[in-house]
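For chain A:
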Amino acid sequence: MTEPVIEIHNLAKSFGGLRATDDVSLTLRRGEIHALIGPNGAGKSTLIHQICGTLMPDSGSIRLLGQDITTLDAAARAQLGLGRTFQISSLAPDFSVLRNVMLAVQGRQRSSFRFFGNVMADRSLTDPAMKALSQVGLETRAAIPASELSHGERRQLEIAIALALGSKALLLDEPMAGMGKDGSRALTDLLDVLRRDTPILLVEHDMDAVFALADRISVLVYGRIVASGSVAEIRENPEVRAAYLGARP
Partner candidate 1 sequence: MQTALVIEQLLNGLQFGVMLFLMAAGLTLIFGVMGLINLAHGSFYMIGAFACAAVAAATGSFWLGLAASLAAAAALGAIVEVTVIRRLYDRDHLDQVLATFALILILSEATRWLFGDFPLYLNIPAQLSGAIVLPAGVHYPVYRLAIILVGLLVGLGLYLLIAKTRLGMRIRAGESDREMIGALGVDIRSLYTLVFALGAALAGLAGAMVGALQSVQVGMGEPVLILAFVVIVIGGIGSIKGAFVGALLVGVTDTMGRVLLPPLLAAVIGPAQASGIGAALASMSIYIVMALILAFRPRGLFSAQG
Partner candidate 2 sequence: MNRETAFNLVLAAVLLAAPVIAFAANEPFYVALATRIAILALAAAGLNLALGFGGLVSFGHAAFFGIGGYVAGIFASHAMYSEPLPFGLPATDQMPVIWLVAALLCALAALPIGAISLRTTGVYFIMITLAFAQMIYYFAISWPAYGGEDGLSIPVRNSFVGLNTANALHFFLICYAVLMAALALTWRIRDSRFGMALQAARQNEVRLAAVGIRPFRIRLTAFVLSAVLTGLAGALFADLNRFASPSMMSWHMSGELIVLVILGGTGRLFGPVAGAILYVLLEYALGGMTERWQLFLGLILLGVVLFARGGVVGLVAGKARYD
Partner candidate 3 sequence: MKTSLARTALAISLLMCGTAFAEPVKVGMITTLSGGGAGLGVDARDGFMLALKLSGSKDIEVVTEDDAMKPELAVQIADKMIQSDKVDVLTGIIWSNLAMAVVPNAVGQGKFYISVNAGPSPLAGAKCDKNYFNVAYQNDNFHEAAGNYAQTSGIKKMFILAPNYPAGTDSLNGFKRYYKGELVGEVYTKLGQTDYAAEIAQIRASGADSVFFFLPGGMGIAFMKQYAQSGVDIPVMGPGFSFSQDVLAAIGDAALGAKNTASWSPDLDNPKNKEFVEAFKAEYNRLPSIYAAQAFDTGTLLAAAAAKADVKDADAFRAALAAAEFDSVRGKFKFNTNHHPIQDFYVREVVKNDEGVLTNRIVATSFTDHSDAYAAECKL
């Protein structure tokens, strides 16, 4: 087995007396979708914040492609190839769809301190951006403002941005939330293709999508990983059934 893309060791974070992340270890390997599930309040968001660099852990370590990124900020992690989408879409609303993606291309090229040259006439920005848009099927919507996109399209745009960033790993925070059935299916198909190039750490509530996509599943309850394994193993795990899937028939 090759070296994991993301490797998290004994991560811990407390707020006051509350242990939001309690000795969490997990890995993301090449070519896989690793789903992270857990009930509300299990600490998924806190964990994602720490992986992305918007929150610093109390202890433990995070490595990306073998490099220790535990103390780096969000922008540095993004530059190293950690792409993410947000639970609630986070875009530049006044910008066109294309500009939103171009921003990521620019971030990848680390070329933000160029003060001259019209970006819209700059093929080195627009071409990769259009390519990422066509990957998610948004190329026809390139010119409209991001604020006018439908909910599902915003999800697609977020993924296009992550792709344009040239991400080595994707962190998707509930990408299916609020999507209709058709949208979910289209997105599932997209992720299925994407995983070949870019492994995905998928935080998701939609169990159908999780079971359809995931190679491995980890279950987070009260900040701890209570189980980790293949789809079948998780389905059968009594502890998981009791703690999390209990409500399901």
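Per the selection procedure, all candidates are chains of the complex that A comes from, given by their letters.
The rule we apply is simple: a contact is a pair of C-beta atoms (placed from the backbone, for glycine too) under 8 Å apart; a residue touches a chain by one contact, two chains touch by 3 or more; residues count from 1.
Remember, predicted model here, so these are calculated numbers, not experimental data.
One chain among 1, 2 or 3 touches chain A in this complex, and its number is 2.
Contacts from chain A toward candidate 2 in the complex involve residues 52, 54, 73-76, 78-79, 83-84, 86, 90-96, 99-100, 102-104, 106-108, 110-120, 122, 125, 143, 145, 161, 165.
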